[in-house]
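To start, the structure under review is shown below, and the notes come after it.
Only a single protein chain was left out; the remaining protein chains are all shown in position.
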Amino acid sequence: MKLVVAVIQDKDSGKLLEALVEDGFKATKLASTGGFLKAGNTTVLIGVEDNKTQQVVKLIKKICKAREKTVTTMSPIGGAVESYVPYPVEIVVGGATIFVLDVDQFERV
Amino acid sequence: MKLVVAVIQDKDSGKLLEALVEDGFKATKLASTGGFLKAGNTTVLIGVEDNKTQQVVKLIKKICKAREKTVTTMSPIGGAVESYVPYPVEIVVGGATIFVLDVDQFERV
Partner (left out) sequence: MKLVVAVIQDKDSGKLLEALVEDGFKATKLASTGGFLKAGNTTVLIGVEDNKTQQVVKLIKKICKAREKTVTTMSPIGGAVESYVPYPVEIVVGGATIFVLDVDQFERV
């Protein structure tokens, strides 16, 4: 048995939990931090049999991988601070940090 | 040293933490998830000396084990949706998922 500890973005957590359930895995979502360091992050715990560990890791990577997203922002033009034009900017969203821990003993009751 | 990670129902957490303290164990309760998957769950971390691990596991199993509980619900009678009768239903409450992890190094300061 392994315990997968995954730190992911809040916005990816719904999709990940749904995908895990569909594939028959059980996950527990810890309340997100609210901390300045990783605001908007969620930690997910997934207990998994050894031979299915890579399936879970791949699923997390697929759903949560860091990707570019285009958002529209505003920028002032020239010296006139009152004049703004909308323009697209690419930002990075998502990302996951995954720790796989070995489990000495596993019990469900 | 072992780290016991137990996912239990919120409603069992008070009783479990009290029992752990009485037996001389130290536990930390992580904020419950609020997630759709395991709403109402709490994750408890318990650091324990190797030779007392089974004592902790048994305590969790005893207090948090899934059990049937009779609740009274209402059901409509026949075709008249306005007529309801109360009747008892058995639901399952409690339950625990327990992971025992080996600890490389333990420090208290």
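Each chain carries a letter (A and B) given by its place in the written order, and its residues are counted from 1.
As a convention for this text, a residue touches a chain if its C-beta (ideal position, glycine included) is under 8 Å from a C-beta of that chain, and two chains touch if they have at least 3 such contacts.
None of the values given here were measured: they were computed from a predicted structure.
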Fill in: Contact partner of the left-out chain, one of A:16, A:46 or A:64
A:64
Worksheet item: Can you list where chain A touches the absent chain?
Response: 2, 5, 7, 30-38, 41, 43, 53, 57, 60-61, 64-66, 95-102
Worksheet entry | Residue ranges of chain B at the interface with the undisplayed chain | 1, 3, 13-14, 17, 21, 26-31, 45, 47, 101-109
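As a working rule, only the chains that are shown with their structure count from here on.
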Worksheet item: If you fit chain A onto chain B using only Cα atoms, how far does it have to rotate, to the nearest 5°?
Response: 120
